[in-house]
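Here the complex is missing one protein chain, while the rest keep their positions.
Entry: chain A
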């Protein structure tokens, strides 16, 4: 399973070297990666359908209980199949859509990283590794939205999306750590056994808020929804794959995954119903005012995500069933509509729905795909969309409390979504073909077969619901912690309230489609509300944040080394001094002090003389040399008190410091008055205070009772466990070797920094004005 997840990353890495072979005709070959993964995951269907959960754990840092745990149940199987299945079609489609694009290899690399990350996300059982994959999906989405990196709007949208979803990732990490400390485990499976204890925990609300923060940002729920329409700047295959079928559903996935852990409380259900309800209505209404096909689809996607959140909030077995079916329905028809839109955009040169018409005459198969998808989106039988809509209505009519309001909201949303589906799937193909589109050509089969395949699947699953019932839908409901044995999917449910609601939806929706034509006038009207939209408010906040950061940075990062040093030391003196004055118990035990020997006295006198010379000399080189003397005198003191390792290191460091200083000072002008009398007094006072404070702390440390457990442990075990007699070195390279590894990495980074600062300066002639 680990190989399956890493395959995407490995392929992306492989493309770095072999990318140029995949740019031309071979591009379509890369679709074999998602196809093989799809087959791999499909082979699990019988096992999962029989109620099994396939899990695999790789030990990572067992001493801290951090493991790489993956588990495949009904929920993750559905998502894995969607990720790889739609992924396969998108890979095929892209090979023609971005044919001969300069950066096609790069595009496939990003797409593969995304696929790997998304698979990792839905398969992770460990919440920390889930967070890592979660962030990776945000990052790959950032690169894909900004793929047209020469367009400023693309770059801005990518940044907005990264900002919003990054905030959500932060929230997920906070939630993960909080849940980890509440339950003592990071495994989601183990958390499920502690559901009761969690619901009564004092931090329950906070943990839920963190999880919601992550889910709502990722799944574009109100008021975080606005990054998604912006993300439509990405090439259409990306919109299809990330921003409709898979990534945006990660938030929904998160909520479903945590339903058996945190769900079934009043707070959980009510919040989800309210947020999901507002989102689905708000963005469904927005679709009426859009003229860009992708804009219509973006808002209807947000609305669909709202419906899913809403259904999870209802929390009944029927609602989960409806959610599971609706995920499949939505993935099938929305991906189709996006792919169709991409074809229209490429062949007709516009996505403006007010001018598009009659395209069926030039691209019949595409029109068929669009038509079938629109039917499924509208929930007209015999499509699988009808099934999804029936189940949704069924769940809403059986909800507890405020049934009328809930049913009204969902019916209204569905009516508006029917309109959106018709606008995107039917409007461009019907009517008379305008003069300017007669040039439009039939696209490559690589482009029209994928959407048609998806659209036909939407009808096949509708006529034969048994195909998805026991293999895909039931395991999801089981994974959400409900009994799924009595579920039976069928198109015909008898004549009841739900059917009446369905008929109302379809009739009103179709009427709306014929009465209301999308127009720019309408779009402009809603544009007037822009200043109070969440997007504008957030933009203003960001602006103030930026301005404040600039001011703050200018105050502290003023470019004068002496000011930095002064600030740091002053801060330390105030902070440490404040703590120290409150808690000090300075007792110097004279009896424990050893006799002062003559050579110690001599070294100390040399040391003090060195300090005075450094401070009062007028020669820079002299000051540096005198500092060297001070350092070497300290080395000698280390030797006297049996710390040879320290002495050796200090000795080498001091030598090098003096050399470095000399190298720099050698080049400076001979003499300059750098400070006046007042500044010297000020610096003197600061240095004396700081030095005095450090001395006091050193004395205080002596007065503290010594805890020798740690030292004893190392001394005792250095030879037994690490085969070494020099305890200092054994700690450095063995017991705390990871620290050392990170420290040498920091050293290397510092050296690269110095090199970069001094060597890689932009020549003044190359500098942009």
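Keep in mind that, in the parts below, a residue touches a chain if its C-beta (ideal position, glycine included) is under 8 Å from a C-beta of that chain, and two chains touch if they have at least 3 such contacts; residues count from 1.
The criterion applied here is as follows: contacts and distances are computed from a predicted model.
Chemist: Write down which listed name, "Protein-export membrane protein SecF", "ABC transporter ATP-binding protein", "Succinate dehydrogenase" or "Multisubunit sodium/proton antiporter, MrpB subunit (TC 2.A.63.1)", is the UniProt protein name of the chain that is not shown.
Modeler: Spelling it out: the chain absent from the display is recorded in UniProt as "Multisubunit sodium/proton antiporter, MrpB subunit (TC 2.A.63.1)".
Chemist: Among the options A:653, A:688 or A:702, which residue touches the chain absent from this view?
Modeler: Per the contact definition at the top, the residue touching the missing chain is A:653.
Chemist: Looking at A:349, A:644 or A:684, which residue reaches the missing chain?
Modeler: Touches the omitted chain: A:644.
Chemist: Across the whole complex, list the residues on chain A that are touched by the chain not included here.
Modeler: 59, 61-63, 644-645, 648-649, 652-653, 655-656, 659-660, 663-664, 666-667, 721-726, 728-730, 732-734, 737-738, 740-741, 744-745, 747-748, 750-752, 754-755, 758-759
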